[in-house]
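The complex is shown incomplete by one protein chain, all other protein chains being positioned as in the whole.
Here the chain labels run A and B in written order, and each chain numbers its own residues starting at 1.
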Amino acid sequence: MLSYIFRRLAVAIPTLLVLVVFSYLVMYAAPGGPFDTERALPQEVMANLEAKFGLDKPLVVQMANYVWNVVVHFDFGPSYYYKDQTVNDIIAQGFPVTLTYGFWSFVVAVVVGMSLGVCAAVYHNSWLDYLAVGVSIGAQVLPNFVMAPILVLVFTLWLGWLPGGGWQGGQWQYVVMPVIALSTSFMASIARLTRSSMLEVLNANYIRTARAKGLPMRKVILRHALKPALLPVVSYLGPAFVAMITGSVVVDMYFSTGGIGVFFVNSALNRDYSVIMGITILTGALTIFFNLVVDILYAWIDPKIRY
Amino acid sequence: MILSRKKVRDLETADLGNAVDGRSLWADARIRFFKNKAAVAGLVVLVLVALFAAFGSFLAPWSNEEVDWAVLGQVDTMGRPSLASGHYFGTDELGRDVFARTIQGTQISLMVGLIGALIAVVVGTIYGATSGYHGGRIDNVMMRIVDVLLAIPYMFVLILLLVVFGRSVLMLFVGIGLISWLDMARIARGQTLSIKNKEFVEAAHAIGVRPVTIIRRHILPNLLGVVIVYATLLVPSMIIYESFISFLGLGVQEPSTSWGALISDGASQMQYGTLWMLLFPLFFFVITLFAFFFVGDGLRDALDPKDR
Partner (left out) sequence: MNLKAILSLTTATLVFGTAALAEGTHPVTGEALSDNQTFNYLQLDQFPSVDPQLVEETIGSAIARDLFEGLLIQDADGNLIPGVATSYEASNSNKTYTFTLRPEAKWSNGDPVTAHDFVYAWQRAVNPETASPYGWYMELTSIVNAAEILAGDMDPSELGVKALDDHTLEVQLTKPLPYFPAMTTYATMMPVHQATVEEFGSKWTDPENIVSNGAYVLTDVVLNEYNTREKNPMYWDADNVIIEKTTGHIINDANAGLTRYKAGEIDLTDELPPGQYPNLLAEMPDEAHSVPRLCSYYYTFNFRPDSKPELQDVRVRKALSYAIDRNVIVDQILKGGQWPAYNFAHRATAGFEMPEIDYAGWTQAERDAKAKELMEEAGVEDLEVKLIYNTSESHKAIATIVSQMWKQKLGVETTLENYEWKTYLGIRKDGKFDVARGAWCADYNEASTFLDLLTSNNGNNDGKWSNAEYDDLIEASTTSDNPNEMYTKAEKILADDMALAPIYHYTNAFLLKPDVKGWPYNNAERNWYSKDLYRVAE
């Protein structure tokens, strides 16, 4: 197990390097630079800007400097567009926000999704089952950029219960709508996963035996069926995390939460190289980390899996 | 990939019908599939949507780019869905026929879904089969590469690619296809590992058939079941990806459109009393995805007797 973890971590380093080089090359190939504006800047002004941010140096030197600063000083450099901020500032402000609503979305998705899935499986082929399946597929396919404005329309304009946007350090009334918008589709996937694996488990011989012994259904589920049915949900954690960061683009745009998603899109459009790099590397690192955690958890829960 | 790892893992080891056992297994699968009402309904819906995309334009009095000048500027009153005006689904905010645009959007979105899935399936299967068949060091290196690629935040990369290389339908296919072949490669490898040890492969190897031929003649046909199941699950996620890209304004060029672009336009007009712009494309989007899910589940159940 330990050697497996080490092996995975060893792969992580070249992975991140590949990511750095790849993103750097893509950005280098991108038409337009960070300082292009409607007005064509005079040559001397452009030269001063490029010199200030080191863009006048050869690509290899730039890349080496960048990697050096990141590795040695953990310094992702200044933002080329948000001139009052460094990339470290931006990440330090944006990531906690994204992680906060990402975390709550995950909790909601897991709790609601699993309950829905278990109910649907237990009352297999009843109206409850059909309802749960219908709702969850519906929720899965409704894009969150449709969901978000509907939520605002209902909760802010019609009911007046919740503020239409902002974050305010994560007070609950600002967190509710982002979490709903983000969690719905994951909740639906989890419900479907739970339902199908629960059905599989409920048909297994040991469950039939347990039931035959006369154990009440509730106990059978809690004691015997739930743990194996948990597996798919655990395996879902990694991809879900990545998807939540992606989904944060929509959440940030509609709810002005100030998470990392909107920074990424804007920085790509602004050619803010250092911010793009910073976010890509950090997301890549977290993706690797979460995938690893998931695989370890998986092995821990399911004794059949050996690495 | 939004597909769960569980599904991927199941498919890696699933004992799906293989050609050696003859046609009976496929026939069995077909019978099982057609017994599944939801799956059949899904199939019917898919056929209907495909027909709509292919022939719907014959029913449309307007083209997808023509502007109805009489409607322009007063879309919220004049642009309502109506049989009399020929705008069965109403018009968009520029007086263009939503019916014709939905048809055209359906074509693009289905194409993105199918071609994206096709790219993923072809690349993934060949890669996975090669890796699995050769095994050892080659397998190790090839799978590490997949691990490396899996760690890349793909949606970000896709956004970057579309920004950098300009948007085009081609770029969308390539970008979306590139994202999704990785899981396919892992599935194909897992299956290949088990097929590799079957007698008929060893026999072929023993009489000196070249590896390329073995993979092509013996391994790939046996992967078909898994590939089909996975592909039906891939198509809807491709379509969802495309819609997200369109929402970001990085989708297809005007006057072409897609479900994602139509839904995103419609959603932005939601508060202004022109809900038809959202609801019609959204309806087709939703039923198609529903259908793909049901068909995918049905196929998996039909092809994987273990589950029953």
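In this text, a residue touches a chain if its C-beta (ideal position, glycine included) is under 8 Å from a C-beta of that chain, and two chains touch if they have at least 3 such contacts.
Computed from a predicted structure; not experimentally measured.
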{"item": "Residue among A:178, A:258 or A:284 touching the omitted chain", "value": "A:258"}
{"item": "Listed residues A:66, A:104 or A:167, member touching the removed chain", "value": "A:167"}
{"item": "Residue of A:24, A:66, A:82 or A:241 in touch with the missing chain, whole complex considered", "value": "A:82"}
{"item": "From A:90, A:122 or A:175, residue that would touch the chain that is not displayed", "value": "A:90"}
{"item": "Hidden partner interface residues of subunit A, rising order", "value": "30-33, 35-42, 44-45, 47-49, 51-53, 78, 81-86, 89-90, 93-94, 149, 152-153, 156-157, 160, 163-167, 252-259, 262-263, 266, 269-271"}
{"item": "Where the unshown chain meets subunit B, residue by residue", "value": "65-67, 69, 72-74, 76, 93-94, 96, 163, 166-167, 249-250, 253-255, 268, 270-272"}
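The definition used in the following text is that only the chains that are shown with their structure count from here on.
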{"item": "Approximate Å spacing (C-alpha centroids) for the pair subunit A, subunit B", "value": "22"}
{"item": "Subunit A residues within the subunit B interface of the complex", "value": "8, 11-12, 14-15, 18-19, 22-23, 26-27, 29-31, 137-138, 140-143, 145-146, 149-150, 153, 157, 189, 193, 197, 200, 231-232, 235-236, 238-239, 242-243, 245-246, 249-250, 264-265, 268-269, 276, 279-280, 283-284, 287-288, 291, 294, 298"}
{"item": "Interfacial residue positions of subunit B with respect to subunit A in the complex", "value": "1-7, 9, 144, 147-148, 150-157, 159-161, 163-165, 236, 240, 243-244, 247-248, 260, 263-264, 267-268, 270-271, 278, 282, 285-286, 289-290, 293, 307"}
